[in-house]
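Only a single protein chain was left out; the remaining protein chains are all shown in position.
Entry: chain A
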Amino acid sequence: MTETSSMAPAQQESGSQTLAVRASGVDRAFGGVQALRDASFAARPGEIHALAGENGAGKSTLIKVLCGLIKADRGTVEIFGTEVSRVVEPAARRRMGVATAFQELSLLPDLTVAENLLLENPPRGRLGLVKRRGLGPAAEEILGRYGVDDIDPRATAADLSVAQRQVVELVRVLAGEPRVVILDEPTAALADRQVEWLAGHMRQLRDAGSCVIFTSHRWREIEALADRVTVFRNGTHVATRDTLSEAEAVTLMSGRSFAGAYPELTTVPQRESALRVKGLHSGRLHGVDLDLRRGEILGVGGLAGQGQRDLFLTLFGAQKARQGTITLDGKAVAIRSTKDAIRAGIAYVPEDRKAEGLFLPLSIRDNIAAATLSRRNTAGFVRRGAERTAVGSIVDQLSIGKGRSTNRAVDTLSGGNQQKVVMARWLLTDARILLLFDVTRGVDAATKHDIYELVGKLAAQGRAILYYSSETEEIAHLCHRVLVLREGRVAAELAGPVGDAERIVAASIKENHDA
C-alpha cells in the first residue's frame, strides 16, 4: 500500500476503468501563495472518496478547480475522460453531471427556500415564464423526497439557521442526481442527526453509481463513510488508501506524529464562583441558571439551536437580556455592551472567525491588538513599542505563523493559525472569563490539539471557561462539568469528564420521548 501510494493516483489507475474525475500535475497560486503544487487526484464512479488534509493543504482549491470555479495555472482536469482544464464555468460542469456544495454557502439570502432550490430549473408555464404558484409545491416535493420536514419552502434563506441553510444547499445539489457530487465540509454546520441523514443519501448516490467526493475535519465521519481516502499536504497529493487509521492519517496530514486525541483533564476547579447567572431570558433562552467557577471548564451541550449562541452573546453584551441577573465575583453587574463585558474581564471567541473575528486584510498585529487598543495609548496615540512587545510575546506563546513577521495580512495564514490569532486577541485582555464558542470548527487536527492544550492551560491559570462545541466529543472530554441545554433551559448537568459523548446526546433528547 505504501508503495503504490507514493505514485500519482492518476498514473496508478489509468486504463483500469474510466475515472469519474482525474486531475494531474495541477498548479494553482493565489498572489504569492502556492495553493496547489503538482497536485493529482482521481476518483472512480460508484465510490465515496474522502479528501483529507489540514487547513491550507489545498483541498478547497482542488475542489474549486474540479468544479470549474477557478482555472489551474498548469495541469489537466478530466471528467469521465473528457479534458475540461480550459473550461472555467461551473454551469458547463453541471451539464456534465458535476454538482458541488461549497463551504461558503451559496444560497441567495433574500430568496425563499423554494426559489433557491429551483433557481436553475423552475416550473414553467406555457410562455416559458416561471410559474410562481408551482414553486412551493415543487419545492415541497423535493424536500419531501429527501425526508426534510422541518424547513418551510416559503421561508427566506436568510432566516434559516446555518444548519438549515446547509441542508437546503445539500438538497439542491443532491436533487440534480449528479454523476459526480463534490461536498466541501458538508457536515461542519450540521448536528449529528443531520449528519446521519446526509450519510444515508451519500451512500444511496454511490450505490446508484455516482462518484461522491467530500472533505471533513472529523475523522469519525471519514472512517464511517469513505470507501477510499486521499490525503493532501502543502498543496500536493500525499497518499490514497482504502483504509487508514486516525493516527496514520494525522501523521500523513501534518507530517508529524500525534499523541492522543484529547489531553487529560488534570486540573481541579477552585471554590470561588467567577460568574453566576440566574433566570436568564434572552433570545431562545427561557430561564437559565449557571455557576461557573474559577479554573473551571464548563461545557455547554445539547442539540444545535437550543439557545447556546444566545447564552454566549448575552453574557458578552452583544445581545440584550429580557430578564435575569449576572453576578461576577459575587457582585451583580449590568452588561449592556461588548465594551462593558471586556471591561468586566469577559472575552468571547466566535465560531465564524471570518465573519465575526478577523479583519482579514489587516496585519496579524492589528488583529491581535484590536480589543486592547485603549490599554496602550498615550493621549490617543498608539504606543507602538508596547504593542509590538505585547503582540510578539503572545504570538510566540501560541506559536502563530511560525515566526514570520506580524506585519503580514491575516488572510495569508491558514485557518488554524487564524483561529489562534483570534484567541491571542482575547488573551491580551487578561480576561478572567473566556466564552469559547465552537472555536475548533473548521480547524485541522494538529491545531485542534494545540487549542485543547491551551484551554487546559488557561483553566490551570485560574480562568473560568464556558465552552461550546458542535462536536459533542470535545465537550465530553475537555470539560469539568457539562450543562445540557434543551429548549432554552438547562435540562441536565453531567459531571465531567463525561468521556462518552452518547451520554450528552442522550440527555439532549431525553425529554422528547417522555413528551
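The working rule: a contact is a pair of C-beta atoms (placed from the backbone, for glycine too) under 8 Å apart; a residue touches a chain by one contact, two chains touch by 3 or more; residues count from 1.
Here is the rule we go by: contacts and distances are computed from a predicted model.
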Chain not displayed: protein name in its UniProt record ("Heme lyase CcmF/NrfE family subunit", "Sarcosine oxidase subunit alpha family protein", "DsbE family thiol:disulfide interchange protein" or "Ribose transport system permease protein"): "Ribose transport system permease protein"
Full-complex contact with the absent chain, from A:Ala101, A:Leu358 or A:Leu478: A:Leu358
Touch with the omitted chain, as defined above, among A:Ala52, A:Val113, A:Ile342 or A:Ile394: A:Ile342
Touching the absent chain when the full complex is considered, from A:Asn121, A:Gln204, A:Gln323 or A:Asn377: A:Asn377
Touching residues (missing chain, whole complex) on chain A: 30-31, 316, 318, 338-339, 341-342, 348, 350, 355-362, 366, 369-371, 373-374, 377, 380-382, 384, 425
